Every structure is written in structure tokens, then in C-alpha cells.
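All protein chains of the complex are present and in place, except for one that has been dropped.
Naming follows writing order (A, B, C, D, E and F), and every chain is counted from residue 1.
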Amino acid sequence: MAFRKFLPMFDRVLVERLAAETVTKGGIMLPEKSQGKVLQATVVAVGPGAANKDGKVTPVSVQVGEKVLLPEYGGTKVILDDKDYYLFRDADILGKYID
Amino acid sequence: MAFRKFLPMFDRVLVERLAAETVTKGGIMLPEKSQGKVLQATVVAVGPGAANKDGKVTPVSVQVGEKVLLPEYGGTKVILDDKDYYLFRDADILGKYID
Amino acid sequence: MAFRKFLPMFDRVLVERLAAETVTKGGIMLPEKSQGKVLQATVVAVGPGAANKDGKVTPVSVQVGEKVLLPEYGGTKVILDDKDYYLFRDADILGKYID
Amino acid sequence: MAFRKFLPMFDRVLVERLAAETVTKGGIMLPEKSQGKVLQATVVAVGPGAANKDGKVTPVSVQVGEKVLLPEYGGTKVILDDKDYYLFRDADILGKYID
Amino acid sequence: MAFRKFLPMFDRVLVERLAAETVTKGGIMLPEKSQGKVLQATVVAVGPGAANKDGKVTPVSVQVGEKVLLPEYGGTKVILDDKDYYLFRDADILGKYID
Amino acid sequence: MAFRKFLPMFDRVLVERLAAETVTKGGIMLPEKSQGKVLQATVVAVGPGAANKDGKVTPVSVQVGEKVLLPEYGGTKVILDDKDYYLFRDADILGKYID
Partner (left out) sequence: MAFRKFLPMFDRVLVERLAAETVTKGGIMLPEKSQGKVLQATVVAVGPGAANKDGKVTPVSVQVGEKVLLPEYGGTKVILDDKDYYLFRDADILGKYID
């Protein structure tokens, strides 16, 4: 499945988790097992938004490139070009980091 | 049941899963059992869309011929002319591939 | 209960399942037990449709005589004049066959 | 409790089940135990209908005297003047027999 | 807690169950244990009705003094001046007796 | 946490339960254990009311100082200045006593 562009549907958001921190602040190497799931991610693609029952579309509230905080659970893993991405609903994203 | 044309109802979408990849990128033959369920599919037929409680119909958001990504679970198997197809709700389709 | 005409209520649809195929394509007789439930059916009677909370009625989307595909589960068996019929909600019918 | 007139509330419908058939078509007497629950009934009294959240009342869709088909389950038994009646919601009545 | 007047809130209705019949029609005294729960009651006080989400209040559909039929289950027991009363939602009252 | 004024949010109501009656009408002292939970209470503070999805606020239907009847269960205990108060939703308060 050559990866052409992937467009999430409705209010789904495609994100890529940031690389796990392998070294603690104090410089100690973290074994992979104890590198918990990374909850920070970058938005890679966004859907058009969900339509309400009258067909009016509310766009998603994050944009491509933004850094967001994911919830601990949920999300759907999607493999594109052998890389792991995750689909979340816009409403499930906890917050975003603003420079 | 000779297969005339099949029209899904409401917001249902009829899809045909792509053939499973039987050879890994490295050229290794994959035994059928380990060829997981294929989540990429082609849209074969679409319903008119679902009506909201005021009767206003919101058309489905995929078109015949588009390549879509299916969720891991759900869908109803439909056999037409001895071929396997699957019915999904428009809202359950995760995304589509755009050339 | 002489069977006068039976009018389903609201968005219910009365269907009669097609006869099970007793012979495979290859001509092999199928023992009754292995003749799975027939999911194709003909629409025999339809209700007026369901009213939304403002009383506005949305008619059902199938008509008498149409061939439809039933879901695997659900439906209420109704015996009229010693014949088996089934009541389904309009929204539960998966699709229809168009000549 | 002398039975004056009983008015069901909202969208409830009071019905009286038809007498069970004690003899099969072939003339064989049916022992009481095997006379299943009778699902045909006559409408005895109807409520004014349910109001939607704006207070607009949608009247019930059956009238006193009509023959209706009851669902297998549900309904509330009501004893009036030592006779058994049953209260069903209008929406739960499956259909009606039309002469 | 001297019992001043008690006003039920929203769509609640305060009722007092009728006295249980202690003698059968045939004149046989009924031991208290077998005098089932009395489902007939008199309306003692009514709330103003429930407001829909726009704040519009739909008044309750029973009035003080009316005889009503209670459902088998539900209701909240309220003791006022050492007497047992019961609070029901207007929508849960099955019907009323009309002279 | 010095107790300044506490404002319940939305449609919540802060109440203080009346003191339990320690002596029966007949003058018999009640051991603390058998003094059931007191369901009568005084309203101490009220929230602004809940907004419906259009943002329109429906004020709560009880006022500070009113005597109300609490449901048997529910409510959140809140300790302010070492005194026990309880938060209930306006809709869960059963009724009020009117002089």
C-alpha cells in the first residue's frame, strides 16, 4: 500500500507520538520497558470536522504541526509507510502546547 | 440470488477489502494464517445517507472507487455473487487515501 | 384470526424470507439443517414511518415488492394465516437489490 | 374499587387480549398450558399521547376498537372490575389488522 | 418537623395510597400479609412540572384529588405528620379513574 | 482553608441537614445509632443554575433559607469550617416545606 496522502474522516486527527525520552534528566539511561507510553504528539493530518444533525460542520480544533497532549487510553493505531501513527477524536485530545 | 445491483441503505457503505499481501517487503512468502485482516478497501457502493430527525439527508462522505481505511472491528459481511463484501457505516470509516 | 390486511406500525416493515436454496450451484442437495437462515426477503407491507418529536413523519425507505437484505439478527416473527413473516425496523434493513 | 372509566396516561394504550384458541384448526382440543400467550388484542382505551419537550402532543396511532398485534414481552397488567387488561406504550404495538 | 404544606419539586406528584381491602368480595377476611400493595391512590400535592432545556415548563397531567393507578414499582416514600405518602414522577403514573 | 463564601457551581445546591431528633414524640431518648439520616435540610447556598446547550441558564428552583426534603441517597459531603454540608443537584431535591 504505497502511502499516498491519508485524510482522516470527520473529526478524527492523525498524530505521531514524540520519541520516548531514553535518558532521565539526571542522565540515567532508561531501559525501553520503563519508557512509558509517550503522551505528547505532533498533529500530522486532520479530518474536515464532524457534521451536526443539520449537516453543519464544526471544524476540528487542532492544526497540522501543533504539539498536543494525548489521553492515556483510546486512539487507533494506523501503520502508514511502516510508521506508527494514531487516530484520535478531536474531542479526546486533552490540550495543546503553545510556544 | 443472481446479483443485480445492490444498494446499501441509509449511511451504509459497501466495500471490498484489498487482496492480502502474501509476500513481505523482503520477499518472504507469508503463510495465509499470518496474513492479518486487510484494513484497506475499495468503496463499491454507497447508500443515500442518513436522514436527521427532520428528514434532511446528509450524504455519505466517501465515493465509489475511493480507497479507505477500515476499523479493526465491526462491519457486516455480505456475499454477493459468491464474493465477500462488507457493509460499514460511513461514520465508522477511519480515513481515505488520496492520490 | 382470519388474516385480513396487516398494517405494521410506525417504521416497521413486514417481510417474507425467500425460500432457502436446497441445491448448491454444483447441484448437491443441501440437508435442511445446513440451509442457513435466508437473509434475502421480499417486502410485504410497510408502516407509515416514524414521527420525529415534532410529529413530522419520515416515510420508510423500502416499498412493497422490493427485494431486501436482512441483518443476521433481530426482527420479530409474526404468523399470519399460518405463514411466517418477520417485522424489521426500516433502519435495520441493510440494503436492497435493484434490477 | 368500582370501575368507573379508566384513562391511560400519555401514550399508553389499554388493551384486552382476545380469547385463546382452545381448538386447533384440525379440531384438536388444546390443553390450557399449551395455549401460548395471545398476542392479538382489542384496544379498550387510549391516552392523549405523549408531549414532546416543547409540550406539543403527538396523539397515539391506534383507536378504541381496533385489533392490534402485541409484542411477545412488555406491557403492564391492570385489573379493572376483576378483568385482566394490559397497558402498552403506543410505540411498542407491532401492527394492526385492517378489515 | 411540624408538617406545614409540602410542595413536590418539578414533575413530582405526592399521592396517598387507598386503604387496602381487608375483606374479599365474598366476605372473607384477608390476613394483612396477603393484602398486596395497593396500586390505587389519591393525588395529594403536585409539583409545578418539569422545564425543558429552554426553560419552558410542561405542567403535570394530574390534579389534586384525582384517583390514579400507580405502577407496581418505583416511587419514594415520604413521611409527613407520621403518615405515609409516596412521590412519583408524573410520567410514571399509569392512568386515572374518571367518574 | 479559612471559609470564605462558597458558591456552588451550575445547578448545585448546598444544604445543611437539620439536627436529628434525639427524643421520640413519646419522650423516649433515641440512641444515636438509631437516629436515621435526616432528610430535612436548610438551603445554605445555590449555584447560578445550569445552562442548556444554547447557553441559556435555567436558575435553580430553591432559595437560601428554604426547608427542603432530600432524597435518601446521593449528594456530596462538603466540609466547610469544620461543619458538614451537602451538595445536591437542584433536580434531585424532592420537595420543599412551605409555611
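The rule we apply is simple: a contact is a pair of C-beta atoms (placed from the backbone, for glycine too) under 8 Å apart; a residue touches a chain by one contact, two chains touch by 3 or more.
As the structure is a prediction and not an experimental result, all values here were calculated from the model.
Mapped onto chain A, the interface with the missing chain covers residues 18, 25, 40, 52-54, 56, 58, 61-62, 69, 71-72, 91, 93-99.
Touching the omitted chain from chain F are residues 1, 3-10, 12, 14, 45, 47-48, 51, 53-55, 76, 78, 82, 87.
As a working rule, only the chains that are shown with their structure count from here on.
Here chain C and chain D face each other with different sets of residues for the most part; under half of the interface numbers are shared between them. To overlay chain E on chain F by their CA atoms, one rotates by 50 degrees, a value rounded to a multiple of 5.
Spacing of chain B relative to chain E, judged by their CA centroids, is 55 angstrom. Between chain A and chain C the centroid-to-centroid distance comes to 44 Å (mean Cα coordinates, whole Å).
Taken residue by residue, chain D touches two or more other chains at 53-54, whereas all remaining positions touch fewer.
Arrangement of the chains shown, judged by which pairs touch: a linear chain-to-chain path with two open ends. Chain pairs that touch, as defined above: A-B, B-C, C-D, D-E, E-F.
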